[in-house]
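This is the structure, below, for whatever I ask next.
Note that this complex is displayed minus one protein chain, with the remaining chains in position.
Let's look at chain A:
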Amino acid sequence: MLTTITNPQRRRINFRLPLCAEEVKVSAMAKLIFLWLKCLVSCCIVEAVFEDQVGKFDWRQQYVGKIRFSHFDSHVQSSKKVLMATEKNVFAALNTRTGELFWRHVDKTGPEGNIDAFLLHGQDALLVVGNGRLLRSWDISVGGLNWEVVLDSGSFQSACLIGQQDTVKHVAVLKKTVISVHYLSNGHQKWIENLPESENIDYQALYSGGNGEVYVLGIVPHSHIAIVVYSMEDGEIIKQTSVEAPWLSNIQTSCAVVGQGMITCVDSLTMSLYTLDMHTQSKMTQIPLQSLGLEVTPHFHPVLVSHQPNAAHQPLSEFLLQLGPEHHLLLQLNSGQMVVLRDFKPALLASFATAGEKTVTAVMSPKNKTACSLSLFNAETGRRLLDTTQFLSIDPNVGKPESIYVQAFLKKDDSVSYRVLVQTEDHTLTFIHLPGRVMWTREEALSEVVTMEMVELPLTGTQAELEGEFGKKADGLLSMVLKRLSSQLILLQAWVSHLWKLFYDARKPRSQVKNEISIENLSRDEFNLQKMMVMVTASGKLFGIDSKTGSILWKQYLNNVPSNAAFKLMVQRTTAHFPHPPQCTLLIKDKDTGLATLHVFNPIFGKKSHITPPALTQPILQSLMLPLMDQDYAKVLLLIDDQYKVTAFPSSKNVLQQLQETASFIFFYLMDSSQGRLSGYRLRMDLSTEQIWEVIIPTEIQKVVTVKGKRSNEHVHSQGRVMGDRSVLYKYLNPNLLAVVTESTDVHQERSFIGILLIDGVTGRIIHEAVQRKAKGPVHVVHSENWVVYEYWSTKSRRNEFSVIELYEGMELYNSTVFSSLDRPHAPHVLQQSYIFPSAISAMEATLTEKGITSRHLLIGLPSGGILSLPKMFLDPRRPEIVSEQSREENLIPYAPELLIRTEWFINYNQSVSRVRGIHTAPSGLESTCLVVAYGLDIYQTRVYPSKQFDVLKDDYDYMLISSVLFALFFATMISKRLAEVKLLNRAWR
């Protein structure tokens, strides 16, 4: 039923990761346990991918993030590499032809792996990492590390390549108090010098003109500039001068070195340019902008950009000056004379690029709302180059261009041509070739997915037509007959065209038949295995991705998203209610102010809905999706503001009436973690609320880190577990149960603890309260069915541990028909067990299936990039210490303190997923199959079968044999029946 497999011989792939040091240490004990488990596990489910299944049901997309520094590889003429260091601490090389990754290095997250500077020299890329902690050199052709040196402590200021006699052999790194020079070839330190008066002077910039001297520029804000000149040979101070500059506060943002060692600065207050020859002058020359006929846009900080094509030579005497958001200038400073070469207005972006000996300026100027033009100008003269203008259309869903990186190259006739990499506000990278042709785009916003949902695809047109016939109200016999006939006709037509297509495709070679998926031919497949992944990214861009292929079907950029927004995505109406379109609502909340907006859209096409969401003027505390539906089958969303008033969306009359009827059954909880206050409210008829319970966890002792409820779309198939003696142990299946995780404020390893509270969200009753002593976070929690699994760091044993809590009602159910939190007086039995886990984890989620019959697995994202599918049966507090007949009957695995990571359990074989931040699971139409999406820096989509594919015939199922046996039997019966008849007849004649 799935695709037929051509290769009958299959090999299991076993991607064993190398043992790490810690693993070796525990291996002695592990060996014992392993021996013990070996026999047990052999009867458990074994899951792995066959070699020919690789990439069939899964895909991975790798991202790099928003570019911070980027250089084109100009070392080889025909090179097709662009190198980039990104905000996500990733250093990568992309193929400029296809946009695919050549190689990628992912560093630590946070400031430790932060890339401070990126210098490119020939085949070596130099990176300063972690606020000046490390200096690394990479070989860009293969992406290998040449060398790495640890630098002295001190915060990083600047780095530059130093040339001498037309060759570049050194790199200088400037820190707060020291300057050090290293060899490019091996990273060894040539010399290191303390900076004079570093406690007063803030050294910020480095400059080298290729003459064997290193200039260090420092500043005492609003007083003077200090220039220290070091000799390249031995680090001796050649010269030390200070120049008055009372208007200057920061060199890096206002100054640049131009031409033959001329410091040029711009000041918006005095509206002037200042120049200083570092070799000869001791006083800055003021050139008022008015004398050049220029003026600065108010409240704009002007920016100077100079260009040094080769570190062994001086910078160009031309430079770019930006005076306003859309105003750039090309200026030339020649022997003290400032000349305006060209005034670009309007111009969004401008950038220098060098090809051979020629340096050009690329300028992007807006044309109209949907297009802009890009042209090259000769940097020395400011003249526009012929045949270099191209027009780009700007998608309104993409955002404004933010930066451009230009790759200029010489054509055969020695004229300059170029390609350009444009980065827009929504972190999209677009690579454009000269006649305005987009070679590729990359959606780097997907490197930071915040939340996602999987939505079922709609029915096909014909299916929908049939469906619509039943949905409509009957209006007379004749019209109904006509309608039925017409829909049958449409079906026939579709069938014929399908047959025609089959016939047509069959004649073509197989490789040419492509099943291209576009938004038009999207439709649900037989088993609902293909879904639309709606992904929300931190930059405020929404994506609709086809789960089968990973292709982006729609994207929408929301302009007005605050930078610190929190998102919550809810599906209000699924595709099941034809002809009403499916509807998703995204709640965007500013974390600081609490003010929120709603974005309502169609998840299949990404179009904004015409329904106007309610205006939310008050900060929103909580949102709640009710199972109630309005007359158009949209689920009701309740938003609770800080006045404890409730806004309903949609808020039609029908909805308000339903809300009034059911108000006394609608409860919700609010968590104020700053005060440790967890309180419950009940809805009133007039959509106000009343507080009905309150639990206060003192913040001096512990702080609440997570409150986790159960997923609303979860189904539990069996109410209890059959024990060894054939009695039933009933599960405590409270849908309103909340797992509250706290961490102690005391971080001392002896006294720190983690608290787990199970609270009923309706009555506020504390069902269970446990404390894990000598433990600390980060805690990962999964809460499902009647169990809670959490993972923490044990400070006593210095290891990661898993703990599982299961709740049972006991041998009999209190009320088997319905569960009500208000009527369940007996507290459940609580069982708990803990295990050692040999790895840290970065995300955790449980599998989810349609009916909940399939056994559950935990999907665990590991920092190593693997995604582990751990059967829940290993995390079962009823695992016995001593094996008895009954526990064997029940199929319980004897208790072993260590959970092993078996390599077959990695569902993503060698497709490592970097920095997993979340795992999303969704049920498919097949009970055995659960769809999984892991997202972080990369996105990985696959299917898992926790209880194997029990409802699917095997790929190698022998249809021929079974049908031939059937036919043979059929004919045998027919013949024997005939023979029997003849025989009977003969006997009757006798």
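By our rule, a residue touches a chain if its C-beta (ideal position, glycine included) is under 8 Å from a C-beta of that chain, and two chains touch if they have at least 3 such contacts; residues count from 1.
Please note the rule applied: contacts and distances are computed from a predicted model.
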item	value
Candidate names "MTMRC protein", "Beta-hexosaminidase", "Integrator complex subunit 11" or "ER membrane protein complex subunit 10"; UniProt protein name, chain not shown	"ER membrane protein complex subunit 10"
Residue, one of A:S158, A:Q702, A:S887 or A:N908, that touches the chain absent here	A:Q702
Residue touching the undisplayed chain, where the options are A:R773, A:R888 or A:R978	A:R773
Contact partner of the left-out chain, one of A:E51, A:E197 or A:E690	A:E690
Contact residue for the chain not shown (choose from A:N114, A:Q332, A:S794 or A:T849)	A:S794
Chain not shown, touching residues in chain A	29, 32-33, 36, 664, 690-698, 701-702, 750, 753, 755-756, 759, 763-766, 768-773, 794, 797, 801, 803, 815, 822-825, 832-836, 881-882, 895-898
